[in-house]
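To keep things clear, I will list the structure first and then write my remarks on it.
With one protein chain withheld, the remaining protein chains of the complex are depicted in position.
Up next is subunit A:
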Amino acid sequence: MAREARKSLLWLQSGGCGGCTLSLFCAEGPDLVTALDSIGIDLLWHPSMSEDSGASALAVMEEVIAGRRHLDIFCLEGAVMTGPNGSGRFHMMGGSGKPMMWWIGELARAADHVVAVGSCAAFGGITAANGNATGARGLVFDGRAEGGFLGSGFSARAGTDVINVAGCPTHPGWVIEALSQIASGHWDNTAADGFGRPRAYADHLVHHGCPRNEYYEFKASAEQPSDLGCMMEHLGCKGTQAHADCNTRPWNGAGSCLKGGYACINCTAPGFEEPGHAFASTPKFAGIPVGLPADMPKAWFVALASLSKAATPKRLRENAVSHRQVVPPSDRGLTKK
């Protein structure tokens, strides 16, 4: 790619765990640095990857803010720490004497495109849990409410809204593909859903491709961790409501939360950090899970569920509450020679 067509990227981390970067290091086919190079992105600075440290790192940021250096893409990982009392002192950027929120605001206003990487940067996320005592805010959302640190009217210099690559952590593919859409000039606001999430992955449900689909169909439910059955009825799984392609796009080669044997906690959604119930148990009303599959009328769900429960084959009923398959699928209709 011609040098002038390449895009510069500057990445900061604030109120988060750094896990979206570490997940990004898991990129495959190709590896992360090859992927960034091939989509035409040059790192101006990244906290986990760049040689520049201390004064030379600050100098890069100051040049961007002063307009002496063009910045195409600004990525924030982690929530904006605005506390205590709006001072931002819960995160002062090392060596700068200024709150990190000051740097975030200045760099967001200087960049052509702004990307929130992970649910903390997008919505506040885990850092905002339990009453949000630290004033953790997303860039343009506070949980489900528009606003956030930059305000709901914010758009980046290129006219695009903040792109919320939500997830806890984000899948490396979600980040690289969004950056690629931006770098190639193919990103516009219609590529995002109502929460600013790239529709490329957010217009899917975690339920799609769930390896436990047969158990779901017959409401053959797991009761304990390591049971093989569907985790929606008892173990808190929100895969039928959660927006992401986790079960059609492998994590770490062959994984997903469901494939790991535990519930989807809907980590791409604003407010996932405070579900209002224990994460690994399903809240119910009159024995029926409160959270129904996306777009499913309740009466139909109840009717279909009771019908399919009545029709559950012995194989699924028994395997659902076992850690291994105790009844294999039969070969009905086929006879051995």
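The definition used in the following text is that a residue touches a chain if its C-beta (ideal position, glycine included) is under 8 Å from a C-beta of that chain, and two chains touch if they have at least 3 such contacts; residues count from 1.
By our rule, contacts and distances are computed from a predicted model.
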Looking at what's absent rather than what's present, what does UniProt name the missing chain, "HupV protein", "Xanthine dehydrogenase family protein molybdopterin-binding subunit", "Spore germination protein KB" or "ABC transporter permease"? "HupV protein"
Of A:159, A:185 or A:225, the one touching the omitted chain in the full complex: A:225
So which of A:255, A:283 or A:329 would be touching the chain we can't see? A:255
Determine and list the subunit A residues touching the chain excluded from the picture. 13-23, 25-28, 30-34, 43, 45-58, 81, 84, 87, 89-97, 100, 126-127, 129-130, 133-134, 136, 168-169, 224-226, 228, 250-263, 265, 278-280, 323-324
